[in-house]
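First comes the structure, then the notes that go with it.
Removed from the display is one protein chain of the complex; every other protein chain stays in position.
All chains are identified by letter, namely A and B, in their written order; residue positions are counted from 1 within each chain.
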Amino acid sequence: MRFRLTPRDDAFFDLLAVLAGHLAPGADLLAQLIGDDGPDRERFGRRLREAEHEADDAAHEVLRRLNQTFVTPFDRDDIYQLTSALDDCMDAMEAAGDLVVLYQLHDLPPGVSTQVTVLHRAAELTAAVMPKLRTMGEDVRSYWIEINRLENEADRAYRELLALLFQSPRYQESPAAVIELIKLKGVIDTLEQAADAFERVAHLVEALYLKES
Amino acid sequence: MRFRLTPRDDAFFDLLAVLAGHLAPGADLLAQLIGDDGPDRERFGRRLREAEHEADDAAHEVLRRLNQTFVTPFDRDDIYQLTSALDDCMDAMEAAGDLVVLYQLHDLPPGVSTQVTVLHRAAELTAAVMPKLRTMGEDVRSYWIEINRLENEADRAYRELLALLFQSPRYQESPAAVIELIKLKGVIDTLEQAADAFERVAHLVEALYLKES
Partner (left out) sequence: MRFRLTPRDDAFFDLLAVLAGHLAPGADLLAQLIGDDGPDRERFGRRLREAEHEADDAAHEVLRRLNQTFVTPFDRDDIYQLTSALDDCMDAMEAAGDLVVLYQLHDLPPGVSTQVTVLHRAAELTAAVMPKLRTMGEDVRSYWIEINRLENEADRAYRELLALLFQSPRYQESPAAVIELIKLKGVIDTLEQAADAFERVAHLVEALYLKES
């Protein structure tokens, strides 16, 4: 653990934790939306959009505070980047849920739920690390190592899922079936972008760690 | 409005305004190219490419000046990022026009013109804000709020346009029709990337505002 000699506004860490705290509930709603192939799906979609708006508000709260504070714990630009990257995680999850509703997708393959499970784990780790940025100890390091491991796993699962769908006879039956596959690929790609967004948060935290150490 | 005590080379704001000034005419050419399903389309394509080259030259002019100036109004890196992001807006618009020509797309759906209308509005707002970076007043703030609003609108329109095309019987008629849809999606995705590039410019301006305030 390091001790700091510079004055700092610790409220930033709390505000970032509030923002990051919206991510795991967002992933939960996304999992429910995907798991429910019935009339409640749209309701989960609305709740996911609400969660995204709440995360937006939390992000604006960080930036408002940033605009009013003379001394910040890190460079202003770094807090801005981190806030923006956390927001991107939520946006990508909401976009994926929205596509499932808009495209009226049914019978989503199990690989899609696996993608969301990985996002949920990344969201928990990300929320847990925010308060630890105060002291920048060794547990911050283990956070980004774990996120990188998860992201490699997600990458691999993503490619194998697409390969599996591409060789399935089901989508080769008709032109309409190919369009179903293209829609499904749109959702799967968006979930992969959400995983990339979590990795970008981890990269920013890693860069911050190196800068502050 | 703030007053500055540091010496600054105001020419940067003029050079950035020249660069950003190419964006709305570029969006105009793109709208004409898309609206003209006849023999003039290629001519608009050539003019759009010329506009893109002119924007490139304007970007290099900013960087040349950056390389020769000791005292800049902002961090060198921020001016570099902003220049590069403005250039990306033009590149994505040119790429979209080029794909329409190369893919020989006919009967583009009205949603595509709507995308270009949003890009045109974003281009106007972006060009108008450049000279205001000098003073970093409240109108800079209203610029990025408006761009974010436009981008949210563009996102929504983008997803709904794809959902509409995916359920159209027209593209389910034959394998060749599905390929037409894939080509069309390539154009629509590239227009969405142009909207994202304008949002990135707005993010950089917002970060600059927070840094400079």
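Heads up, the rule we're going with is that a residue touches a chain if its C-beta (ideal position, glycine included) is under 8 Å from a C-beta of that chain, and two chains touch if they have at least 3 such contacts.
Keep in mind it's a predicted model, so treat the numbers as computed, not measured.
J.: Would you indicate which residue among B:I34, B:L86, B:L99 or B:A157 is in contact with the undisplayed chain?
T.: In the complete complex, the chain left out is touched by residue B:L99.
J.: Just one of B:L66, B:L108 or B:L210 touches the chain that is missing; which is it?
T.: Selected residue, touching the omitted chain: B:L66.
J.: Since one chain has been left out of the picture, which residues of subunit A touch it in the full complex?
T.: On the subunit A side, contact with the omitted chain comes from 155, 159-160, 162-163, 166-167, 171-175, 177-178, 181-182, 185, 203, 206-207, 210-211, 213.
J.: What subunit B residues would touch the chain not displayed?
T.: These residues of subunit B touch the chain that is not shown: 63, 66-67, 76-77, 80-81, 84, 95, 98-99, 102-104, 174-176, 178-179, 182-183, 186.
One rule holds for everything that comes next: only the chains that are shown with their structure count from here on.
J.: Any idea how many Å lie between the Cα centroids of subunit A and subunit B?
T.: 26
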